[in-house]
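All protein chains but one are shown at their positions in the complex.
Let's turn to chain A:
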């Protein structure tokens, strides 16, 4: 039950919400670019233009009347994910991992009927999950398959990587592992495990759940210290390329690793949270200020990643 003094936080370079909003989001993210990342469908189309790999889109449900005849379009799809295009924080995402006839099975084992699916779609269209309640569209896309390297680290969900990209440079990264407590979601405040990753190597630096350090995954007992994300530089390059794609100076890129397709861009966030600092057990400000002080920005994403890996090690 101890509080920390503002001076100490300042010393550690911890970014607070006000600082983030004022000095980074407000200054480096142009408002007109927000729709590109706030709408997953737009992000997807944009990613396809820039040849940034994303989960394959099956179809989009735009109108209420399409919802009635949804079964025809779902034909042949065994597993899929339904997402609101303008959802945030994982809201309204429905994962179907298996299906037998008109029964859809969620990763948790719960079953849904066709009517449940229809209601979910119609809720999405009405804007229940969208940022400000505006009408939305539903995206149905390919299911991501768990990569072997995360075997035992995930509970009822696919782990996702969050990389903060500042002016095109990856500055801090973490891996988010769903837990039973987080109900298969990768949101830290709901109890997901956050694993801070070394920018240089993709290895685990520190892991937290509910703001407290943890050594093992609470559901599977796997040692978190052993985590080593494979193919690390290409993940960072994927994240860094999103800068060219969107033009946003300060953003969070969410990346998943698919067993067959490798790293895929899941979504972008123009207002990334502060919890990544807790997962890394260090403040992000020194790194951001370092990038701010750079005179010339490297135009090549690979060069930026190399620079970041050399500079922000550990």
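Assume contacts are C-beta pairs under 8 Å (C-beta built on N, C-alpha and C of every residue); 3 or more make two chains touch, one makes a residue touch a chain; residues count from 1.
The rule is short, and it goes like this: contacts and distances are computed from a predicted model.
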item: Chain left out of the displayed complex - its UniProt protein name, from "Cytochrome c oxidase accessory protein CcoG", "Inactive transglutaminase family protein", "Nitrogenase molybdenum-iron protein subunit beta" or "FeoA family protein"; value: "Inactive transglutaminase family protein"
item: Absent-chain contact - pick from A:68, A:119, A:180 or A:259; value: A:119
item: Selected from A:114, A:128 or A:200 as touching the chain missing from the view; value: A:128
item: Chain not shown, touching residues in chain A; value: 2-6, 8-10, 12, 14, 16-19, 22-23, 27, 64, 91-92, 115, 119, 122-123, 126-129, 190, 208, 211-213, 274, 277-278, 281-283, 292
